[in-house]
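The other protein chains are all here in position, but one chain of the complex has been omitted.
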Amino acid sequence: MSTSAITPVPFGRRIKRFMADRPLVPLIILLVILVVILQILRPGIVNERWIANTIKFAIPLAILAGCQTMTMLTGGIDLSVGTVATMSAFIMATQIVNQDPAIAFLLAMMPAVLIGLVNGIGVGVFRVHPLIMTLGTSLIGTGCLQVYQRTVIASGAKIPDFLAWLGTGVTPIVGFAFPNALLLFVPLAALIVFTLARTGFGRLLYAVGDNERATRLSGVQYWQVITALYVTSSVLAGITGLLYIGLIKAPSLSLAEPLVLPSVAAAVIGGTSIFGGRGGYTGTIIGALILTVLTTLLTILQMPEGARRILFGLIVLFVTAAYLRIVEER
Amino acid sequence: SAAAGKYTIGISNTVQGNGWREEMVCAMKAQALASGEVAKLNIAHRNTDAAGQLEDIRNLISAKVDAIVVNPADPAGIKAGLEEATKAGIVVVAVDQAVTEPSAYIISNNQEEYAYLGAKWLFQQMGGKGEVFYMRGAAGASADSDRDKGFKKALAEFPNVKVAQEVFTGWQQDQAKQQMLSFLATGTPFNGVWTSGIDNVIVDALVESQAPLVPVVGADNAGFVGQLSSVKGLVGAAVTNPGSIGGAGVTLALRILDGKKPAQQTVLVQPQLWENATEEGKAKLKAAADPSLSPEWPVSISIPDWTTYTKDQIVACKGPGE
Amino acid sequence: MTTSAQQQSPLLDATGVAKNYGAVAALRNASLSVLPGEVHALMGANGAGKSTLVKILTGAIQANAGRILIRGEARDIRSPAAGRRAGLLPVYQEPSLIPDLDVLSNLRLTGTPVEPFRAWVRELGIADLDLRDTARDIPLAVLRVLDLARALAVEPDVLLLDEMTAALPANLAEKVLEVVRRQGDAGRAVIFISHRFVEISALCDRATVLRDGETVGVVDIVPGVEEKIVELMLGTRIVKTHVAARSAAEKAVSAPARPRIAVKDLRVGTKLNDVSFDLRDGEVAGVVALEGQGQDELFAALAGSIRPSGGTIEVDGNQAKFAHPIDAIRAGIAYVPGDRSEALAMQRSVRENIALPFSAALRNWGPINMRKERDTVLGAIKRLQIDTRAQGEVQRLSGGNQQKVTIARWIAADARTILCFDPTRGIDVGTKQEIYKLLRELAGHGKSVLFYTSELEEVQRVCDRVIVIFGGRLVDIFPVEEADEPALMRAAYGLPRGAKADVGILAAPNASEPGATP
Partner (left out) sequence: MSHFLRRQGWVVGLFALLIVLFIATRIIQPGYGSGDFGSLARAVLPYAFAVAAQTVVVIAGGIDLSVAAMMALTSVTAASMMAGASEEYALFVVPFVLAMGFVLGALNGLLIVVTRVPDIVVTLAMLFVLQGAALLVLDAPGGGAAEWLKALISGTVPIPGLPDAVDAWLPKALLVLIVCLCVIWIPLRRSRLGLSIYAIGSSELAAFRSGVPVKRTRIIAYALSGLFAAFGGLALTMSTGIGAPIPGPYLLASVAAVVLGGVALGGGKGGLLGPIVAVFVLRLVRTDLTLLAIDPNVTAIIEGLIMVAVVMFGAFITMRGRQ
């Protein structure tokens, strides 16, 4: 019953199949194409410093996109990551003035855990649609941050040296300046990839997103998975906020808000389905890099802002379409 | 001065979470409190567009306030609402930007002059020639296009100054920094940076990437003003764009309510320029610098003749009855 | 290949049909020729390509190669709408009513006339259908019948029924067979897919047999042809497994003191009333019931997926309260639902689906021991002979193979008690034998099985006892020796035991001989 004929496959199809099995390859190729275009438009731009900068800016985006990837696997989404990151960044920058760094850190992570917990319970127990739930908590979080902000106007703000080092610093290794943020990101990314692929929790994320009833019959308690997921997502967002404040060095009340839509885009470009059950984190990382490079590309183009945005939209569409074409079998 | 005043004042603002606007709202509250004439403030403060502001203004009319102080989302877009307010006997004062409704009073920072003043100084620093990196605000915002007019006016006076690159920061710190770093990476030569109020991250970016410190013109935000005194080798200027204009708006509204109409419908607050190239300028900067303020807050927290609150009051950010 | 009278020209004639999904060849070289007035069986093991062929013929998917003639004319059917226009109407293996629309809207959507539809629904044995019911709220079996009635209402030239009877209880299945038979008499053709030989021999004129995507034979249905079909279907493999209940002697030896599960006065809403019975270690207890008599609720309550409104469930002598399926699973009770879409994560791999219960509990959320998992999963796959050609995503497996995955999961997890709700639904003869054997083996190892089946002939092959439910009440418990099909049928209709009457065409004598396993 299971004998499948092995007929010789033409070379073109072999390449396609190779890529289809390794969806990362075409994504990386698309990324490289964008970089090459950039280099052609502005010869010399692709240098060590530019690469380091691109990585620095891609990392916070990639971590937030990781939050989206994981929540999207379960058919959800986390729109509160921007607010959470902003909150932890703002609280860190203002609390560090008078507090011990460890205490400031704990204070900064508190709202992250809290919002994650509320999101998780809302989605997992009360079955509120994640989009509404996280949008709601993000509104609430923003409101709280505004109120908090008023109480600390006079205290000023400071960026802890360690965060500045992590956010903006580079360490030359074998002649190449590696952004210090990689020290945080590489283990974090490895952990996410491993969690998704090789742990029970990761399996459950995929399965829950695919067919919740089936997981229930297999003994999975939905609320546990979802609560753990949204808390994880929020904590990651909180960490991103700390990294980001080290990078931008200017606490504001809307610091990470602009990253929310791109984080969703990065996850989707990287091949994660918003309907759940499909996707992975490695694609997301490349997706974040693609978006960051694209931003640079558009910055240096001399054209009206309107035309730039049109181009941005078209390129995002084209990249995703091309990627799908390559990866799709048939 | 307790909250024993007699007036209810409505406030409408359409940008939330931005240091300048937060300061503006705090100035309004502080001035209302300091004046002793205001019983209650009714504040609509959220992110929205002109249509949303119309909604807020009409809600304030429904709430039967005595005066409305509004930072318009658009000069022309809220005309209908302001007209209705005037008809309902409400005093209308627009702050920060002008409005087209003729019955409204306007007390505004002169945005065109703001850009002109800074750009002119910058081009002089550049020796009247070279390339400038032009970092605008949010594409499509009316304050941005006003500033663009001023910038272009200065540019026209210096035929040898060219724009190396024009970008929109969207008035967002992170975007501005990334744009600056990308621009630096292109290796394009440039001799000066004019930025529309997103300034301290630009200096940061220059310092971090060890690029030559060219002259930078920004606004009087606390962070940038501090940098002008502390960053070695940085030549630059801060042009004032006081968020405390909100407090001035409240004062104007109260004066009108008390029957003291101003001579003209429009009052323009002229910007000042504080540079660190001369000793005189340095002294001004030193006097203005205020490291205790949030770096996004403009340091010019009061406007002589128009605001009467203390620094403590604006920093406390409490209105009457709070 | 047996030839039949060729005086008539075929209504539908497909030759050389091939279809690839990436590396998987679902069809290689299939052909099918159907004469007017004929009920034509399409047979083959799970994954042979039957459903794929139906989908191609009706325009739901496009073939990579092949020629399709309708009334002698070459037609290119590019969509189900085009198929409809060509007079081909399918009832697919999965229900195709729009879940969120009510029945009436579903009819309007397909332009089906309402009155004929109603007439067919009544004819098919569903008396109380409210056309404003939303399809999602209608039980699977009824949905299948509605799908059929919808197809019949437009009087198609060729009706293609893909495992129409698999999810139906005996009473409904019987009606369907009657109706289909008459279609043939009316000069229309029916292509009928089923794994049940009784139905084929009662209904069909000829059969086309597929194996691995290729047509391997066309035979006339005559008494005794089953052996030949099985041989064609399975290739060289010849299956002669017969399993049956333990002998009386064995039973006497191992009657345990305490039942594994004791159900007392179980009630679920109005659907199930005061049901009491025991399930012992080492036994397979059958459950027989017509559609919607409360068996779904019984299984769901035992599995912890709904809460009973009264009565008690005791497990190993301790009273159990199941708030969530995890509680039942912790007590060693696993549930294989009848509707596989309820049990499978369709976009995940076979392996992940089978291993799903391993990760369920909080303490198992950590790293997975991949090697151990692979071995366990492979064991279960082998045991159930799952065709893993398309194992990357369960949704690409054939219907029967999907069904096997739902069982394999609990074999891998080594559950002590399995509640099987119609597990052989849509499973081919070869594998069915395996499943019977498997269930007996489980019992032999001291496990217990509660086994609902819609195929009455299975009862005597597998069960030790039979529980009959009617109208939400337990009406009888049979020893297996008395549970021949007529008796079961009567009991299922709520008739008292002992009365003799022949009920329907399914009452064919059954040929299983008792033998001791294991």
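The letters A, B and C name the chains in turn, as written, and every chain counts its residues from 1.
Just so we're on the same page, contacts are C-beta pairs under 8 Å (C-beta built on N, C-alpha and C of every residue); 3 or more make two chains touch, one makes a residue touch a chain.
The model shown is predicted, which means the values in this text are computed figures rather than measured ones.
In terms of the touch definition stated at the top, the absent chain reaches A, B, C within the entire complex. Contact with the chain that does not appear here is found for just one residue of C:A65, C:L109 or C:M370, C:L109. For the options C:A23, C:A60, C:A119 or C:L378, the residue in contact with the chain missing from this view is C:A60. Only one of the listed residues, B:T48, B:N71, B:Q178 or B:T307, touches the absent chain: B:T48. Although one chain is not shown, part of subunit B still touches it, namely residues 8, 16, 25, 40-52, 54-56, 58-64, 73-80, 138-142, 144-145, 322. The set of subunit C residues touching the chain not shown comprises 60, 79-81, 84, 90, 92, 94-101, 105-106, 108-111, 132, 307. Residues 122, 126-129, 131-133, 135-140, 142-144, 146-147, 150, 261, 264-265, 268-269, 273-275, 304-314, 316-317, 320-321, 324, 328 are the ones on subunit A that touch the missing chain.
One rule holds for everything that comes next: only the chains that are shown with their structure count from here on.
Annotation: 72 Å between the Cα-based centres of subunit B and subunit C. Per-chain Cα centroids separate subunit A from subunit C by 44 Å.
Within subunit A, not a single residue touches two or more of the remaining chains. Interface of subunit A with subunit C (complex): residues 1-5, 17, 20, 194, 198-201, 203-204, 206-207, 210-211, 213-221, 224, 228, 277-278, 329-330.
Within the complex formed with subunit A, the residues of subunit B that make contact are 16-19, 22, 26, 139, 165-168, 170, 172-175, 177-179, 181-188, 200-201, 204, 208-209, 223, 291-297, 315-317. The residues of subunit A lying in touch with subunit B in their complex are 42, 44-45, 47, 49-50, 53, 57, 142, 146, 149-150, 152-157, 168, 244, 247-259, 292, 295-296, 299-300, 302, 305-306.
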